[in-house]
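With one protein chain removed, the remaining protein chains of the complex are shown where they sit.
Here the chain labels run A, B and C in written order, and each chain numbers its own residues starting at 1.
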Amino acid sequence: MARVTSYVLAIVLLIIGIVVGYYAGYYTTPQKTVTMTTTLTGVPSTTTVTVTTTLQTSQPSTQVSYTVPEKIKAAWIYVGPVGDFGWSYMHDVGRRVVAGLFKDWLETTYVEQVSADQSPAVMDDLVRKGYTVIFTTSFDFMDQTYDKAHQYPNIMFFHCSGYKRAPNMGTYFADLYQVYYLNGLMAGALTKTGKIGYVAAHTIPEVIRHINAYAIGAKEVGEQLGKNITVYVIEIGEWFNPDKARAAADTLVKQFNVDVLAFTEDSAATVEYAENLYKQGKEVYVFSHYSPMYEWGPDVVISGQLVRWEVIYTDILAKVKAGIYRPGNLENVDYWYLLNSGAVDLGAYVYPNGSIMHINPKFIPILKSIKVKDVLTGEELTVYDLVMRRYQQMKEAPLLQPLQGQAITHLLESIENISTGASHVPTVLIAPSFEPFTGPLKGYCLPGMHYSRFCTGKPDNAEVDIPAGERLTHDDLWNMDFFVSWVAFQGRI
Amino acid sequence: MMMRKPFIEVVEIYKKFGDVIALNGVSLEIYPGEILAVLGENGSGKSTLAKILYGLYFPDKGYIKVDDVVTVFSSPAEAKNRGIFLVSQRPQLVDDMSVLENVALFLNTSPSRDLKKKLEVTLRDLGMAIDVDRGVYTLSYTEKQFIDLVKALITQPRLLIVDEAATYLPRELKLKFLDIIKKFAARGGSVMYITHKILEAIEMGDRFIVLRKGDVVGVFEKGVDVTTIRRAMFGSEEYLTTFKRSPKKITHESFALSVENLIVFDEHGKPSVNDVSLNVRSGELISIVGIAGNGQKELGEAIAGLRKAARGRIMLNDNEITHAPASERIKKGLIYVPEDPFREGVAMGLTVAENVKLFSQSKVSRELLDALIKKLDVNPSNPFINVAKLSGGNIQKVSLARLLLTTPKVVVAYSPTRMLDERSKTLTLSILQRLAESGSAVLLLSEDIEEVLHISTRLGVMVSGKIVRFFETPDLESCREDIEKVMVHA
Amino acid sequence: MPKVAIVKRELSKIATALAKVLVILLGLLLAATLTSIATGNTLKLISITLFQSFTNLNVFVYISTLLPTAVGLSLAFSANAWNLGAEGQLVFGAIGATFIALFTPLGRQEIIAPIAALIFASFLGALWALPAALLKMFRGINEALTTLLMNFIAYYVANYLVKGPWRGRTVYGYPTTDMIPIESRIPTAPGYSFSWYVVVACIAIAVLLYLFLYRTRVGIALRALGSSIHFVELSGLSSKKLFLIAFLISGALAGFAGGVKILVYHKKLVEGPIVGGGYGFTSIMVSWLGGLNPLFVIPASYYTAALYILSFGLQIGSAAVGDALSSTIVGFLLALILLADFLTRYRIVIRFR
């Protein structure tokens, strides 16, 4: 009996298998034609604008025949879920903006929750499905993207936050340190204890820049108001861990008497924590990080940093469509977008009409009531005005604007202004007229990290002394491995 | 009696496990106040029937009629609600809980103080002094079996199914056990008494039903004789019990196995083997008997290395093995045949062939495997079948394969015939005897003097962890009464 | 009142396999239909993605991590060694491979480097499994607990290394080591992201472990350990040694997988949770999917790998399918396997009297 049933079952299964196979086969056939379109070849366009100047020695760029396709298919790979309301979320906001803006010729897609070792397979899949522009939005993906760039010479890759580039792989990043400095100014004005906290995900140069800029700002104002500013830093060791961020914030507040917090961690946990404290009657202020977090803590968020990846994505994709960016000339494409580009901004909330709330209105009267001096000019003004003045100073960096997006410009970023030799035009401003990382600065090298010109070859905790007037260069910022001396970190209190 | 309405009717029950038909349309009825004895060999379907009546197995076809209501039980809970309870071969208690908790579990109440009092009274009335707060794992097999019965009686069931539960109890306790059951029937309860021991059945039963390979092959009234039942049980097949004690043929003067002043503690740190010394020469078959729980099991396990020896020495061919792990002892030629084939005798989940392969230190060829299966009469004979699919008796047989692969220097066996029907029991004992004849030193630890009387060259009686007396005459049968007296009254 | 009972069903092996395949296929169709209804994508698009996921050679990317780990675990589980620490052992394997490739002269020897790195990775994986095994053997401490806890510790060890002593000189302070030398990397198949060498090795490992478990006395004894320790002892094999063997082999194979991840995919040591990536836990699932039989673990790892591809593939080019929906679908499909397993092993009997 059982035997008969199993034979019947086998035959039925076989039939169904054939049907299913046919069905699957039928629907997969047209796909082949889709893949064909991606490998279209043609005469190279003559409208190329080459901005590249070979600066670094690199592998000879492979000659790839390429024409700009009618419709551009671009894909984003995210390391986290879009719903994290942090890093991946903001990238996706950027993606949605360009998708709407260029909807006539741009088709976008994204893949979320991809880990480093899964990313190559995902890239394979994307290439096979005809995507020609791939944005990989995590440092973790750097080497994998680099490898795939070599494997697929006519696909354009853009990697966020890394430093490896190839003829068909560019890099981009929006850096927040200037905004952190502005946050620091306000923190210095609003702290009562003079103790300021910082919850850091990892102490990598990017975060070290943030912390230092923040500390410099806080001291600039705090010192004038007679406060002894110390920035306490706790590193939690993870990019995304709301509960640990919260525990660290709690430690800072309860054990180190900190009353203003800032953080680099991809969740709103620290803001939520401060808001809860406020409801329990304890006032601890906080700066929102990365995405607009005002809504999480309307009573405690002073301001924050905002990122607008759409600025970079619009630029890249427009240039791709125009044929400016093409596989073969991305070797020197490196976006290092600061305040002046609009890719980052000061604020914690975006109004429905698109304008930005730079400072929580609740705190504006307080900031306007505190008077300090501008250390550059000696002029007396309110903290609010100081923040806005600095904001304007850093937002203006006129000459470099059209060149931005090119690695070559990084060499010039620390040059404040340049003399033309013509007597009626004394100097031309090319970089922001104000830069937080300008000497004199004193600091100490971090244990185990010795890359910068200040710490290479020196022991852990060695003194760093940046002479007055010296402005740190792009390279110095990239390699930052020291804290300014009023940052308390890992036993150095 | 026939005029009364049956309490329960079993109608055309059919149950199949894979390709094996366990019950092939069995019908019977049980009346209030009677003891129905169900007889059959291993694998005849007795236990399956009991489990279907108790809701543990779901019948493929057929139904049960209780008080004229047609039903089938899909869980023991349902059977219990109808007043049916099964006391099975292995006491079904939760080892990790106390006696009180087990009873509370059965009665579906909380382990309260009232229950504790009630239970203590009941136990005292039955003459059992057990601390009800003790964990069940600390109880002996006998005690567990009693608790299993007692907890059933507290609920005042209408039908008590006793599945080989008394078979392995020592005589005195067995009588007590059977007495309780008889009293229960006398008060109007129904009993289904399942056994493979014909004499026991005749003693207990009011009516008899004999099963063979899932069929009812005979229904007898009180007064039937042994031969009739035996013929029904075994059919035309002849079955023999011819044991001739071979003349003592001691090949070595030295001892193959010697135990010196051995002390073994049980789970509570009380000595269960207390200062035991014994020597076994090659070619000898020595039996140690005693009522269950007097230390035979612990002695056997200590010699096998499954239990720690607290003091004393164990020597194997003049090598000390007191602290060697079990695996080491086996390699040195000591083979232990455990009582419980399920837990220690075979590995469930492996095939017969794989089990045999594990016993053997060398390669096992297909021919050897087939020969072994034939010799041991394992049914079904397919060596690539999962052991778990065999019946209990057949599993025990597979576990005996370890004795047939080599001629071991020393064999220690503890109740190896429990769970076996008479034919398999004979087979097992003859294997042990043959091993002794071919030069092994055999130590047989048992709770049943019947089975060891005929084959032992020497017989020791163990009471409370001590060997109180050795009997060594050519005619041990004549000492039977003495031996029993020593077992009970030392 | 009708009586419902679940009883065993005995199907032939072929019928079982076919029935499972049928249930899975129907499940895939059902999943495709539901997804297309839920998201408004055409059934065609979803079906194509489904079909492509199961035919995409990149399944080997996942197979080469899941298979060795799961095969090792199935050995451990059948020996009743509850090694839930594959994740940590995998991370330690990665640490071992990085050590050989980056910090020893072996790392610059072609061919020798990857082999040496994988061997050392296996060794470190086994080493990380050792404390749990020893604690169990000598102190009786639940090995499931210790191995589970040691996963987290392994994560933090890796984190400490990449941020502390092993932090690369050329990585701009990011928490990774430097790249391992080219000689020690294992090249990937053109157009794909896996290495044929590794795939062949993994399948060979599965087959060898099958032979070991089912054909050798020690292997059979390991499986017997699952049902009775005393039985194994009484067969003349030391259960403690066997337990240790089971633990070490499963640890070593997880370590091997960790080594593969470094040599093929990461090419440098990164933070623990990124190296581990949850594969250690998924492998536990895979080994049970394969019924703890190394040969069946191969299709089980293929299926799981295809589901990984599927969960990303679904997101590409279709509207409204994010990770949330694709992981729901993957969970649904896995649950269907359980259902298929049930249907082939049991049947439900309903009787009205």
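Here is the rule we use: contacts are C-beta pairs under 8 Å (C-beta built on N, C-alpha and C of every residue); 3 or more make two chains touch, one makes a residue touch a chain.
One rule holds for everything that comes next: contacts and distances are computed from a predicted model.
Look at the chain that isn't drawn here: its UniProt entry, checked against "NADH-quinone oxidoreductase subunit A", "Hydrogenase expression/formation protein HypE", "ABC transporter permease" or "Ba3-type terminal oxidase subunit CbaD", names it "ABC transporter permease".
By the touch rule given at the top, the unshown chain touches A, B, C in the complete complex.
Only one of the listed residues, A:A248, A:A262, A:I312 or A:V372, touches the absent chain: A:A248. Considering A:D147, A:E235 or A:E413, the position touching the chain not shown turns out to be A:E235 (whole complex). With the whole complex as reference, residues 17, 54, 56-58, 75-77, 79-80, 86, 88, 90, 92-97, 101-102, 104-106, 108-111, 135, 151, 342, 348, 388-389, 392 of chain B touch the missing chain. By the touch criterion stated above, the residues of chain A touching the omitted chain are 80-86, 232-237, 242-244, 247-248, 250-252, 255-256, 267-269, 272, 275-276, 279-280, 293, 295-296, 488-493.
Residues touching the missing chain, restricted to chain C, are 6-8, 135, 139-142, 144-146, 148-150, 152-153, 156-157, 159-160, 163-164, 281-282, 284-285, 288-289, 322-332, 334-335, 337-339, 341-342, 345-346 (touch as defined at the top).
Just so it is clear, only the chains that are shown with their structure count from here on.
Chain centres here are Cα averages; for chain A and chain C they lie 34 Å apart. Annotation: 44 Å between the Cα-based centres of chain B and chain C.
Under the contact definition stated at the top, not a single residue of chain A touches 2 or more other chains. Residue ranges of chain C in contact with chain B, taken from their complex: 3-5, 7-8, 10, 214, 217, 220-221, 223-224, 226-228, 230-240, 349, 351, 353. Contact residues on chain C toward chain A in their complex (touch as defined above): 10-12, 14-15, 18-19, 21-22, 25-26, 29, 44, 47-48, 50-52, 56, 58, 61-62, 65, 156, 159, 163-165, 167, 169, 172-175, 179, 188, 190-194, 261, 265-268, 270, 273-274, 277, 308-309, 312-313, 315-318, 322-324, 327. Residues 2-3, 5-6, 9-10, 12-14, 16-17, 20, 23-25, 27-28, 31, 75, 81-83, 109-118, 120-126, 129, 131, 139-140, 143-144, 151, 163, 202-205, 208, 237-238, 448-449, 451, 478-481 of chain A are the ones touching chain C in the complex.
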